[in-house]
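Working notes for the structure below.
Every protein chain of the complex appears in place save one, which is left out.
What follows is subunit A.
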Amino acid sequence: MAGNAWRSLLTQAVGVAVRKPALASASFSRGVKTVTMIPGDGIGPEISAAVMKIFEAAKAPITWEERNVTAIKGPGGRWMIPPDAKESMDRSKIGLKGPLKTPIAAGHPSMNLLLRKTFDLYANVRPCVSIEGYKTPYTDVNLVTIRENTEGEYSGIEHMIVDGVVQSIKLITENASRRIAEYAFEYARNNKRTSVTAVHKANIMRMSDGLFLRKCREVAENYKDIKFTEMYLDTVCLNMVQDPTQFDVLVMPNLYGDILSDLCAGLIGGLGVTPSGNIGANGVAIFESVHGTAPDIAGMDLANPTALLLSAVMMLRHMGLHDHADKIQTACFDTIRDKKVLTKDLGGSAKCSEFTAEICRRVQDLDE
């Protein structure tokens, strides 16, 4: 009896560490954080391996849990991501994802859509920074697009009124608008950015974009340290291609974000060098490269891991690990700027493994 009482007291005192050893070892042992790694398809596994190697060289306090998210049919016939992948993400809260291919099977959902719905990934964040050594017609680009990713023009609500006349519903809600605006201002503050610009067409779409804009203005009141401006979408595009340096953080509804984020990726050199992060409810965040699986070069040690690496750097900053983030980013940018070891798409002839090794070497040099 006494033994039982003592045991229950002990369990209460030690609490979480005893009942959930996985959580304890992830969170408390030497401050090492667990990240769910989703290598993806095509070149996914090799660029993921490259990132893990570079993180090891940088001694980043990350432990990886590899998972596959290819959709399976759950009970009731609904498509879902495998339970072990969901469990890992719900526990670690942070994911790093390579490119996914959507199987052609009939009725198979888009993998990205499935992930978005599973984790309520409401904000798509793309920092676009010009890479010295990778020349594009635009230099000194340094902006961030923050796209509302759950509603807007992509609500998927369409119907035919009569033959030849179709209506599509753009859904804008107060909650989603406020949520994305709050994220944008928080991001600006945490990353020491000076301004947030709401991109809209409220002159034409008075109620929908008007609501979005109103919420942005309300949230701006709580962030007087950040400059808030508003600009029509077409004016943003006109100005963006003439002088992208005038922009800082841009926040906008779904469709505009889809277009603008790709436009900005084009300014800095394409999807091969653009990082991306998806922020979800409940503290979940998935960082990913947004290029394709490149099946033509998969397994040939030719892939460029830069996009996934910079997404992983975004992830480190999100986790507050700024020193490691800076170190890895510097090593990566220095390698590209020096132009001696570059993958084919960057204009060189190095293998993926050689490019990776060069970054690892520089990371270790930065330590000394």
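Throughout what follows, a residue touches a chain if its C-beta (ideal position, glycine included) is under 8 Å from a C-beta of that chain, and two chains touch if they have at least 3 such contacts; residues count from 1.
Keep in mind that, in the parts below, contacts and distances are computed from a predicted model.
Colleague: The chain dropped from view, which UniProt name applies: "60S ribosomal protein L6", "Isocitrate dehydrogenase [NAD] subunit alpha, mitochondrial", "Endoplasmic reticulum membrane protein complex subunit 7" or "Scarecrow-like protein 3"?
Modeller: Result for the unshown chain: "Isocitrate dehydrogenase [NAD] subunit alpha, mitochondrial".
Colleague: Identify the residue among A:L100, A:M240 or A:V363 that touches the chain left out of the display.
Modeller: Among A:L100, A:M240 or A:V363, only A:M240 touches the chain that is not shown.
Colleague: Which listed residue (A:T102, A:T136 or A:T330) would be found touching the missing chain in the intact complex?
Modeller: For the chain that is not drawn, the touching residue is A:T136.
Colleague: Of the residues A:I259, A:A298 or A:A357, I need the one that contacts the missing chain.
Modeller: Answer from the full complex: A:I259 touches the omitted chain.
Colleague: In the whole complex, what residues of subunit A lie against the chain that is missing from view?
Modeller: Against the left-out chain, subunit A lists 136-138, 201, 233-235, 237-242, 255, 258-263, 265-267, 269-271.
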